[in-house]
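First up is the structure itself, then whatever we jot down about it.
With one protein chain held back, the other chains of the complex are shown just where they sit.
Order of writing sets the labels: A, B and C. Residues in every chain begin at 1.
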Amino acid sequence: MISDSSMPYSAPTLAPGADDDQLLHVSLGPQHPSTHGVFRMNVVLDGETVVSLKPVFGYLHRNHEKIAEGVTYLSSMPYTDRLDYICPLSNNWAYAHAVEKLAGIEVPERAEYMRVILAELTRLINHTAFMGFILGDMGAWGSALMYAFRERELILDLFEDLTGARMMANFMRFGGCRNDLPAGWAEKCSVLVDDYGPFLDEMEKFLVGNEILLARCQDVGQLPKETLINGGITGPMLRAAGVNYDIRKAEPYGIYERFSFRIPLGDKGDCYDRIMIRFLEMRESLKILRQALDQLPEGEYVNPKAKIRGFKPPVGEAYARIEGPKGELGFHLISDGTVNPYRYRVRPPSFINLTLLEDMCLGLDLADVVIILGSIDIVLGEVDR
Amino acid sequence: MSVDIGAALQGIHAALPAAKVAMRTNPGPSNQHSLLVGNESLVDVLRFLRDHLDFDLLSNVSGVDWPDPAKADAVAVFGEGEETAREHGFLEVVYHLYSTSRRVGPLVLRARSADRGENACVPSVVSVFRSAEFQEREIFDLYGVIFTGHPDLRRILMWDEFVDHPMRKDYVAPDDYEYEPTPHDDVLVKAKRHYPAES
Amino acid sequence: MAIDPQLAADLKSQGVHVTSFEQLINWGRSSSLWPLQFGLACCAIEMIAATMAKYDMARFGAEVFRPSPRQADLMIVAGTVTKKMAPQVVRLYNQMAEPKYVIAMGACAISGGPFKDGYNVLKGIDRFIPVDVVIPGCPPRPEALLEGLMTLRDKIAKEKLMGKHRVRHADPNGAASFPVPEYGAHDLEPAVNRDIWNPPAITREGGEA
Partner (left out) sequence: MKTGKPTRWVLPGLGLFQGLAVTGKNMVQSFYKKERMTTVQYPEERAPISPNFRNFPFLVYDKDPKAGLRCTACSICEKECPPQCIYIVLDRDENGKSLKRPKVFDIDLSVCMNCGICSEVCPFDSIYMDGEYELSTDDRFGGLLFGLDRLSKSAEYHMKLRPEQASEVMARRKADEEKKAAAAAAKLAKAKADAEAKKAEAEAKAAEGKGEDA
């Protein structure tokens, strides 16, 4: 079912002479409870077994790139919030990082710390919500998601206090952040970080030994490492298969080289590993948060030389990426020296992680498709942009 | 870590003497220079980079529309000993490669189509990198670059009946302007077009 | 015939409840609105948050999100409706059983919102299906969704089921389904449903007419 020769590509076709009448064509989505939004798959089934699976995109294609090419650099910032709408602050950072690279803007130390704190809190939100959603995909719609969203609300309260919005933060600026931490924010965050460990313990107890989870996730959706790298898969998906590649370590951006943390790696790369990797990543995120909160320096929260209005980066191009919660989130910007970007491209991890969806699902049952899709952790705002 | 693009270029020249590869410098402060690769040798160059220089992760594929070739040359400035600038506009595909084992990147490659019309062709690299599959389909959909050799070149984001390539700079959106109480700039232009008699 | 409200209040204080069939039916309808489980974009996350422990939409009788349109009374259009998605949204609406209500949640569903200049974004779902309540915000807070739900409940409570001004679903000639747009070469065909989309003209000096 899965060829171990990773490189050559062959479009999966039905075996010649296969009796087409015996096959069932199912269109899964775009309105379907388990497709995480308006994703659609055209699945061909032989009994229960998947023989072909073609994803259909574009039901949430909101023309983000085209709109961004018509507005100023700053005006694109609130739009990046709406890419991966579960973790807006990572998107903010990725975009600010790309523009800073494009224009050569320095970021003050305090702003870097604030960014790390916010990005790691975002990772917590994303992975916690993922736990709820993957259980929902297995039919346990309710309790897991309730616990996940209960903790998510606590982090969102912090975000609201700092950025003014629960989700759509629009917080990062080129050369720093929009405003400083309000009084007492760091202490509140510190309390949350302390309380999050016990919550993770509880969540792990709740999920890890669960027979349904074990039965449905183990040995589902593995692919060889080389295939995954060749398919552009990044993030927890790749690390679950045992590839030690995390941009925070491989190409440290911001100030990540100052923190001590480890990169959790899986061994098999099945859906179970992907869930466990996210648990371990949350624990590492808590470590980073603890260190960042302890070391948080005083100082400027934004580069005073950075301009808000009339910002024009020099002619050139830049590609910058960060380790988003879902994988490598990159921005490719081309400037022609005017106030609008000439080309604005998002490298969406959710979209590219779907490249190998068909390979993972072939030969498995339809019910496994839902788990595999859930374990990829897509957000449609980012898939279709 | 940033990539040593000179060494990569030398390696390509040594291994593939026939390949047309030229260095283009980036005038901006990002220090990301690129290699302009001829279409006929693009797949070979990428395969060489993957197999011999360990650039195993094709992270990003961007399409760019350049109706004005002078602008393209301003962003990717000529290296030494390259032929003259183009006369017509063209479509460009930019590849960003990384190495997961050596942890370097990005290595930026560019490929350009002959024009923006019928010959807007660039060879597909799906046979070397699977990750290009959906991204090339997206560029075909939004820019109209025809990737020769792509196994499944269909529209991906827009519906199949759609005929335009909306990310091109000269794309005109359909006139679905109506009730926009706060018009200015482009919307105002659209408003005037929509209500010609009244304005 | 409606009961004199003063009389009804007096009777109620005596422990006698009087009502009309209309009020009874509307009360029943407004108290168990089952939404269609259907999220489009960012607002869907806030919609999920509204059903979760902190905001608990179940207190309004609306926690039973139905995956099938046949079992749902309320469609919460939560997120950007793209032109590619619009035919599916209209089809889902047509498949819902009467009486059915639509809440447009968030800027995108109301008018296209921040994405209104996009080539693939429908500038408001009310171009194809009638919308009962709009909730502005990008995204609206979960409280705002609950408030929108209460607005809808008030609206349902005032519905006339008989007579000249009866609501659409009580009128045998009222439309129960609306034409599904087709994918065209440049845009949806038709781009709007003229029967339900009639925006007022705005007078602007220097702007449009």
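Worth a mention:
By our rule, contacts are C-beta pairs under 8 Å (C-beta built on N, C-alpha and C of every residue); 3 or more make two chains touch, one makes a residue touch a chain.
These figures come from a predicted structure and were not determined experimentally.
Touching the chain that is not shown, out of C:54, C:91, C:169 or C:186: C:54 (per the contact rule at the top).
Among C:4, C:143 or C:189, only C:143 touches the chain that is left out of the view. Looking at C:39, C:99 or C:112, the residue that reaches the missing chain in the full complex is C:112. Checked against the hidden chain, the listed residues A:71, A:131 or A:172 yield one contact partner: A:71. Within the complete assembly, residues 179-185, 187 of chain B touch the chain that is not shown. Counting the whole complex, the residues of chain C in touch with the unshown chain are 53-56, 59, 104, 107, 110-117, 124, 126, 131-138, 140-141, 143-144, 146-148, 150-151, 155, 199-200, 204-207.
Touching residues on chain A toward the chain that is not drawn are 71-72, 74-79, 143, 147, 150, 153, 157, 160-165, 168, 170, 178, 182, 202, 205-211, 213-214, 218, 262-267, 272-273, 276-277, 280, 308-309.
Rule of thumb we're sticking to: only the chains that are shown with their structure count from here on.
Two chain pairs are in question, A-C and B-C; the one with more C-beta pairs in contact is A-C. If you average the CA atoms of chain A and of chain B, the two centres end up 24 Å from each other. A straight line joining the Cα centres of chain A and chain C is 32 Å long. Centre-to-centre separation between chain B and chain C, using Cα means, comes to 43 Å. Multi-chain contact residues of chain B (touching two or more other chains) are listed as 157-159, 166, 186. In chain A, 58, 61, 63, 66, 70, 384 are the positions where the chain touches two or more neighbouring chains simultaneously. Chain contact summary for the complex, chain A toward chain B: residues 7-11, 57-58, 61, 63, 65-66, 70, 101-104, 226-227, 229-234, 243, 245, 250-251, 313-321, 328, 330, 332, 334-336, 342-343, 345, 347, 351-352, 354-356, 384. Residue ranges of chain A in contact with chain C, taken from their complex: 30-33, 37-38, 58-64, 66-67, 70, 78-79, 82, 85-86, 145-146, 149-150, 152-153, 166-168, 380-381, 384. Within the complex, the chain B residues that touch chain C are 157-164, 166, 171, 173-174, 176, 178-181, 183-184, 186-188, 191-192, 194-195, 197-199.
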